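All protein chains but one are shown at their positions in the complex.
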Amino acid sequence: MNHKDKHPRISPINLDEDATINQIAKEFKNSGVFGAGRIAKAIDIFSEMLEKKATVFLGIAGALVPGGMKKIITDMIRNDMVHVIVSTGANVTHDIIEAFGGEHIRQVPYSSDSELREKSIDRIYDAFVADESFMKLEDNIQPIFTEIYENNKDSNNILAISTRQLMSLIGEKLDDPDSFVRAAYEKNVPIYVPAFGDSILGLQLWLFSQMKKIYIDDMGDLGEIQRSAWDSDLAGAFFLGGGVPKNYIFQSRLMSPKTFDYAIQITMDRVETGGLSGASLSEAISWGKVDQESRMTTVVSDVTIALPLIYSATLSRLKKSD
Amino acid sequence: MNHKDKHPRISPINLDEDATINQIAKEFKNSGVFGAGRIAKAIDIFSEMLEKKATVFLGIAGALVPGGMKKIITDMIRNDMVHVIVSTGANVTHDIIEAFGGEHIRQVPYSSDSELREKSIDRIYDAFVADESFMKLEDNIQPIFTEIYENNKDSNNILAISTRQLMSLIGEKLDDPDSFVRAAYEKNVPIYVPAFGDSILGLQLWLFSQMKKIYIDDMGDLGEIQRSAWDSDLAGAFFLGGGVPKNYIFQSRLMSPKTFDYAIQITMDRVETGGLSGASLSEAISWGKVDQESRMTTVVSDVTIALPLIYSATLSRLKKSD
Amino acid sequence: MNHKDKHPRISPINLDEDATINQIAKEFKNSGVFGAGRIAKAIDIFSEMLEKKATVFLGIAGALVPGGMKKIITDMIRNDMVHVIVSTGANVTHDIIEAFGGEHIRQVPYSSDSELREKSIDRIYDAFVADESFMKLEDNIQPIFTEIYENNKDSNNILAISTRQLMSLIGEKLDDPDSFVRAAYEKNVPIYVPAFGDSILGLQLWLFSQMKKIYIDDMGDLGEIQRSAWDSDLAGAFFLGGGVPKNYIFQSRLMSPKTFDYAIQITMDRVETGGLSGASLSEAISWGKVDQESRMTTVVSDVTIALPLIYSATLSRLKKSD
Partner (left out) sequence: MNHKDKHPRISPINLDEDATINQIAKEFKNSGVFGAGRIAKAIDIFSEMLEKKATVFLGIAGALVPGGMKKIITDMIRNDMVHVIVSTGANVTHDIIEAFGGEHIRQVPYSSDSELREKSIDRIYDAFVADESFMKLEDNIQPIFTEIYENNKDSNNILAISTRQLMSLIGEKLDDPDSFVRAAYEKNVPIYVPAFGDSILGLQLWLFSQMKKIYIDDMGDLGEIQRSAWDSDLAGAFFLGGGVPKNYIFQSRLMSPKTFDYAIQITMDRVETGGLSGASLSEAISWGKVDQESRMTTVVSDVTIALPLIYSATLSRLKKSD
């Protein structure tokens, strides 16, 4: 066998002290295998999604806002790199907390979690948030709920509202330009939160619902996202973590004749247990969520490492091709 | 230092060809470290939860029904080992599919996921389900939705129903004694499905909602599970996988003065990314979800291996102590 | 498509409080997917290896002796279930330490690793060993080295000895019937330790070598294990963890016309980074280490959970078929 003409060599990654994001991306592509190769492929696929004007569905799971990913998500929205968002309740909660002046902190020394409890500091691995930040959420969100309720309730004094509408109306009230909930409102990017009740924001709404009758219109959300999926000529899925957002995005095109044309997932979950969070994208072909022509890759990495590289390199490629 | 009087030896695991579940549990306890030690500790904690009459909240995430865990969940319900269930939409969907005669299959040879697609077989790692099983779901669930709607709609022809109520009313209609949705109905164990829309069952309800007005009463679910948590003198959490069920259960006691007194999680997710699914139980102390007196353990294992051992050994201990 | 006649159903695992290892194995087999299915398949393959009289090569990596696996390895040797062993230096070190009266302990409370350091207790996750156990090793092994040296040195006062010989000569001196090094000596099962220097036992030999000239005959080991592999009509590999033992066993048949006919690995390592420890067994087909007719399975599990089940169930099947 003479393979030399056929298969590219794995070119050793070659970086110097002035490396730019473009060079990192190029070197990862020329190496092309294992984790670095997957990041390069994700950059290629994300770039193609955007060049081909695909509708990009972004799934957000895991502690991304405490993990410092907020600004990138916001910039992706503002740079027209994302068109539909499905989020866990926690990520919108943390984003809104920061918009209200709460903060996530680090380098908090502690000898035990009990000590943190006494200090009213909550731990998210090596990130932290003080209870007072949650109090800021309560102080600020309740009046917003009241206003939304009064403006939108029906003649029976019932408010039925989809999470898409609710996130948009909340986003309108936020001042923080770095908030992705705000940016999504400004850019008219819908945010769906399928497990809205499963979050501190959800608990706040429950508190409010003790006074006023309120329903989350989950069926309305489902109809809307399916319509977005149906109406998209080309559709791309970009999953930051797995969980509910991954399945919710993938199922949005199940009832349409089309599949997702592109898919990227960044995850540390494993395939072998059968859970959807770690499931291979190839498996999704059997379900008709993607098909064999779809371009796909799984990056096995902490999102906080892989996403900044993929985002910045893709942006660079798009700007250069302007 | 003379440590011998103070610390127990790690006793090598000693099993023969007639080993019973009791012996396995005992040997794992006498070894007491790494994975085997964690399983032994989980058996101890689960046994104590039940002996002390704690309310047991079971979280169900991951492909547990395709993974063969259905009967164990059902038996846990029937043996009074579980009192509140929070499930992903997928697990109740798969349980109901089997109750309607659908089935999960294995040993399906395939050369590619595209080939499976052509054969209308969907893959869940090395488990499979034919599209016709989903058709059985559609054929059988739509009449049940109609009946539930007609019996429960309000004077404005709107049905607002919590997932707890919905699961109970569906469970009433199922014939299959092995279905955990049925068993929960019979034993009056509430099943909450916080991301109900994120499932095929949710899509079926959406189809139905195109004809009739229907709201999922997420706030009703939230109120109920918090009341269960508030009313429980002692409360134990048992998490099969992470995801929405883990957080939803943990947050149920956030607004109460009490924390969970026991917690067991079986997961393969990692702690280092900051995601809640893989978060340590110790971290939950800082949030006030558990406290330092709580008995807790994390078993890092595929649920399909660890749960059968933990369930069977705990049952054995309970029966012996009768 | 009518798949019913063709593919077996995933039968939900059904265990009661009197479950025996046989029932667990049977239920795991009837379920047949995810982790439980892999354990059942490992039992099948291990049983077939033994029924067909294959030579079984056992790879031992990870903290298996501190993890309580010593007795099972010993029993596998005594029950003719293992014929060649390749071990890390640590596992033979820990085995010999216990044979000399040292011990591994558990439930050692500590507030920090510094505190353990002050108490001269070394930590292996949640297992522990006191420095005095290592002193027992030194006290007992140096005289044995002297005796081995005197009995086996050549005319130039040089001792060149393979690890296989060394382990056998050490095994002869051990009293502990639970020691797998002793059992291997008794049953004439060779133990190879390819990275002998990478262990406390290796450091002890280095201390000895400061007085007397000693060479480890690595090439002698390589020749012998290849001869075992070449001479085996059927060969099976059983990997507890990955590391050096996995590759060393697999490469033993590289120069022979035959491949391994069976392979089982229990590991928590991942495939995606390209490292051999986590590599799929299928990949080994491309190298000619196994072939497509070989029976193989990977169990993604902590060894301390999976091995006891696989060992005990396989033993049970063998005894029943006597």
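We call the chains A, B and C, going by the order they appear; numbering starts again at 1 in every chain.
Rule of thumb we're sticking to: a residue touches a chain if its C-beta (ideal position, glycine included) is under 8 Å from a C-beta of that chain, and two chains touch if they have at least 3 such contacts.
Keep in mind that this is a model prediction, so the values were computed, not measured.
Engineer: Considering the complete complex, identify which of A:D44, A:D261 or A:D302 is in touch with the unshown chain.
Structural biologist: A:D302
Engineer: Consider the whole complex, including the chain that is not shown, and state which of C:M135, C:L169 or C:L222 touches that chain.
Structural biologist: C:L222
Engineer: Residue by residue, what part of chain C touches the chain that was omitted?
Structural biologist: Residues touching the hidden chain, for chain C, are 61-63, 66-67, 88, 90, 112-114, 116-117, 121-127, 156, 160, 194-200, 202-203, 205-206, 209-210, 214-219, 221-223, 226, 241, 243-244, 247-248, 251, 254-255, 268-277, 279, 282-288, 291-292, 302-304.
Engineer: By the contact criterion defined above, which parts of chain A meet the unshown chain? Give residue numbers in ascending order.
Structural biologist: Looking at chain A, the ones touching the missing chain are residues 1, 3-4, 7-21, 24, 27-28, 30-37, 39, 63, 66-72, 75, 103-108, 119-121, 125-128, 130, 132, 178, 268, 300-306, 308-309, 311-312, 315-316, 318-320.
Engineer: When the complex is taken as a whole, what residues of chain B touch the one chain not shown?
Structural biologist: Given the touch definition above, chain B has residues 33-35, 38, 111, 270, 272-274, 300 touching the missing chain.
Simple rule for what comes next: only the chains that are shown with their structure count from here on.
Engineer: Taking each chain's centre as the mean of its CA atoms, how far is chain A from chain C in angstrom?
Structural biologist: 43
Engineer: Based only on mean CA positions, could you tell me how far chain A sits from chain B in angstrom?
Structural biologist: Centres of chain A and chain B (C-alpha means) sit 26 Å apart.
Engineer: If you average the Cα atoms of chain B and of chain C to get two centres, how far apart are those centres in Å?
Structural biologist: Computed value for the inter-centroid distance: 35 Å.
Engineer: In chain C, which residues are in touch with two or more of the other chains?
Structural biologist: As it turns out, chain C has residues touching two or more other chains at 33-35, 300.
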